[in-house]
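Can you keep this structure in mind? I'll have questions shortly.
Of the protein chains in this complex, one is absent; all others appear in place.
Letters A and B name the chains as they come in the text, with residue numbers starting at 1 for each one.
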Amino acid sequence: MIELTDVQRRMLRTVLGLGAEGASRALSRWLGMDVRLTLGEVEQVDLEAAAGALGPPESLVAACAMGLTGGLGGSMLLCFEDRAGLALADLLLRQPVGTSAEWGEVERSAAMETANIVGCAYLNALAAHLPAGADSGLAPTPPTFLHEFAGSLIEFAVMGQAAELDRVLLAGTTFEAAGAGDLGWTLLFVPDAPSLAALAAALDGSA
Amino acid sequence: MPNDPAAPVVPVAIGRWAVAAAPAQLRTLLGSCVGVALHDRAAKVGGLAHVVLPDSRGDVAHPGKYADTAIPALIADIERAIRGKAAGRLVAKLAGGASMFQTGPDPPSRNIGRMNQEAVEAILAALRIPILGRDLGGEGGRNMILDPATGRVWIRSPGGDGREI
Partner (left out) sequence: MKRLLIVDDALFMRRLIAGVAREAGWDVAGEAGDGAQAVAMYSELKPDLTTMDLVMPVMGGLEALARIRELDPDARVVVITAVDQKQSVMDAIRLGALDFVVKPFDRDRVASLLRKVAGREERPPDA
């Protein structure tokens, strides 16, 4: 598979959109406030364009990185600049935003569990829309917390596609809170090449 | 770190290469890809390639992506810049080739970093271009800067520490 067909792209976008809705509900419950996830463009872009998906490649981001298991390969990354990530920890710890000044064990754990919940919500939606048997319990792997250059992080994530494809697909989701605007977090869903092909085939019924 | 913060910086994107003369500097952000810095000391000209994969297998559409096509293309552009042949004039420094943080049983990029490194080293050896410095492997990204005025290459890690190779 070199390029997704139009139908496949729209189906993938639709299902990931359902994932974003499910994740919105889960995250709103998790944070105790209304949060909406918005799925961006779902399309194949050249490597250079992909590298800028999290902003200037040399900027530093914090990320909770998860792999995919249960029939799919690739990764999901919940990314944010430190300040926005620590704000997430504050929300979960039910303390004023700005209280957490650095990434201690609890702050990291709060961010990672959020990544787990959001990642699972997406995969739950995918699983619900794949033909029975196409998955065997889609789940993320336990998250890893890291700081990385935005460009390097994306480079690692797209390698699973870059070996076989000239144009790569990353589905990015942004987060908005009612009254607070953009929270400054991004969730990237980056399947590897075989999984992208399998998803495309499963979703358009050609599997 | 880099001598002159005011020097113009030419960014090199993934799968691309660029050539610049002093005082400009060249910069690229690396993961599992390998950054190949070539320097012509006499001309104060440098080139930086951001190699994604080891072998083009005949793909001609994306020369910068593969070690076997990117390095010759980079050298050709250096020769244009110096208006002469590069043979015997160039030295190399390499960085990158890292593996991704472990997120699964066998992440593909764990091998790609190593394969890129081996391909680049083999090609440079065949071209008789000596490799004067390396910062390869590991698990983190790298911010790589080449200064064509001096041939110096600095590497910065996400944790902030920088080193020269």
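Everything below uses one rule, namely that a residue touches a chain if its C-beta (ideal position, glycine included) is under 8 Å from a C-beta of that chain, and two chains touch if they have at least 3 such contacts.
As the structure is a computational prediction, the values presented were derived from the model and not from experiment.
Q: Of the chains you can see, which ones touch the chain that is left out?
A: The chain that is not shown touches these displayed chains: A.
Q: Just name the one of A:S24, A:S75 or A:T141 that touches the chain not displayed here.
A: A:T141
Q: Any idea which of A:L92, A:A150 or A:L165 touches the chain not displayed?
A: Residue touching the chain left out of view: A:L92.
Q: From the listed residues A:V7, A:V106 or A:A178, report the one that touches the chain absent from this view.
A: Within the whole complex, the residue contacting the unshown chain is A:V106.
Q: Can you list, in ascending order, the chain A residues touching the missing chain?
A: 26, 29-30, 92, 105-106, 109-110, 112-113, 116-117, 119-121, 123-124, 127-128, 135-142
One rule holds for everything that comes next: only the chains that are shown with their structure count from here on.
Q: In their shared complex, at which residues does chain B touch chain A?
A: Per the touch definition, chain B meets chain A at residues 11, 13-16, 27, 29-33, 52-53, 61-62, 65, 98, 100-104, 107-109, 112, 140-143, 158-159.
Q: Touching chain B in the complex: which residues of chain A?
A: Its residues touching chain B are 47-48, 50-51, 57-58, 60, 65-69, 73, 75, 141, 144, 146-157, 159-160, 162-163, 166, 192.
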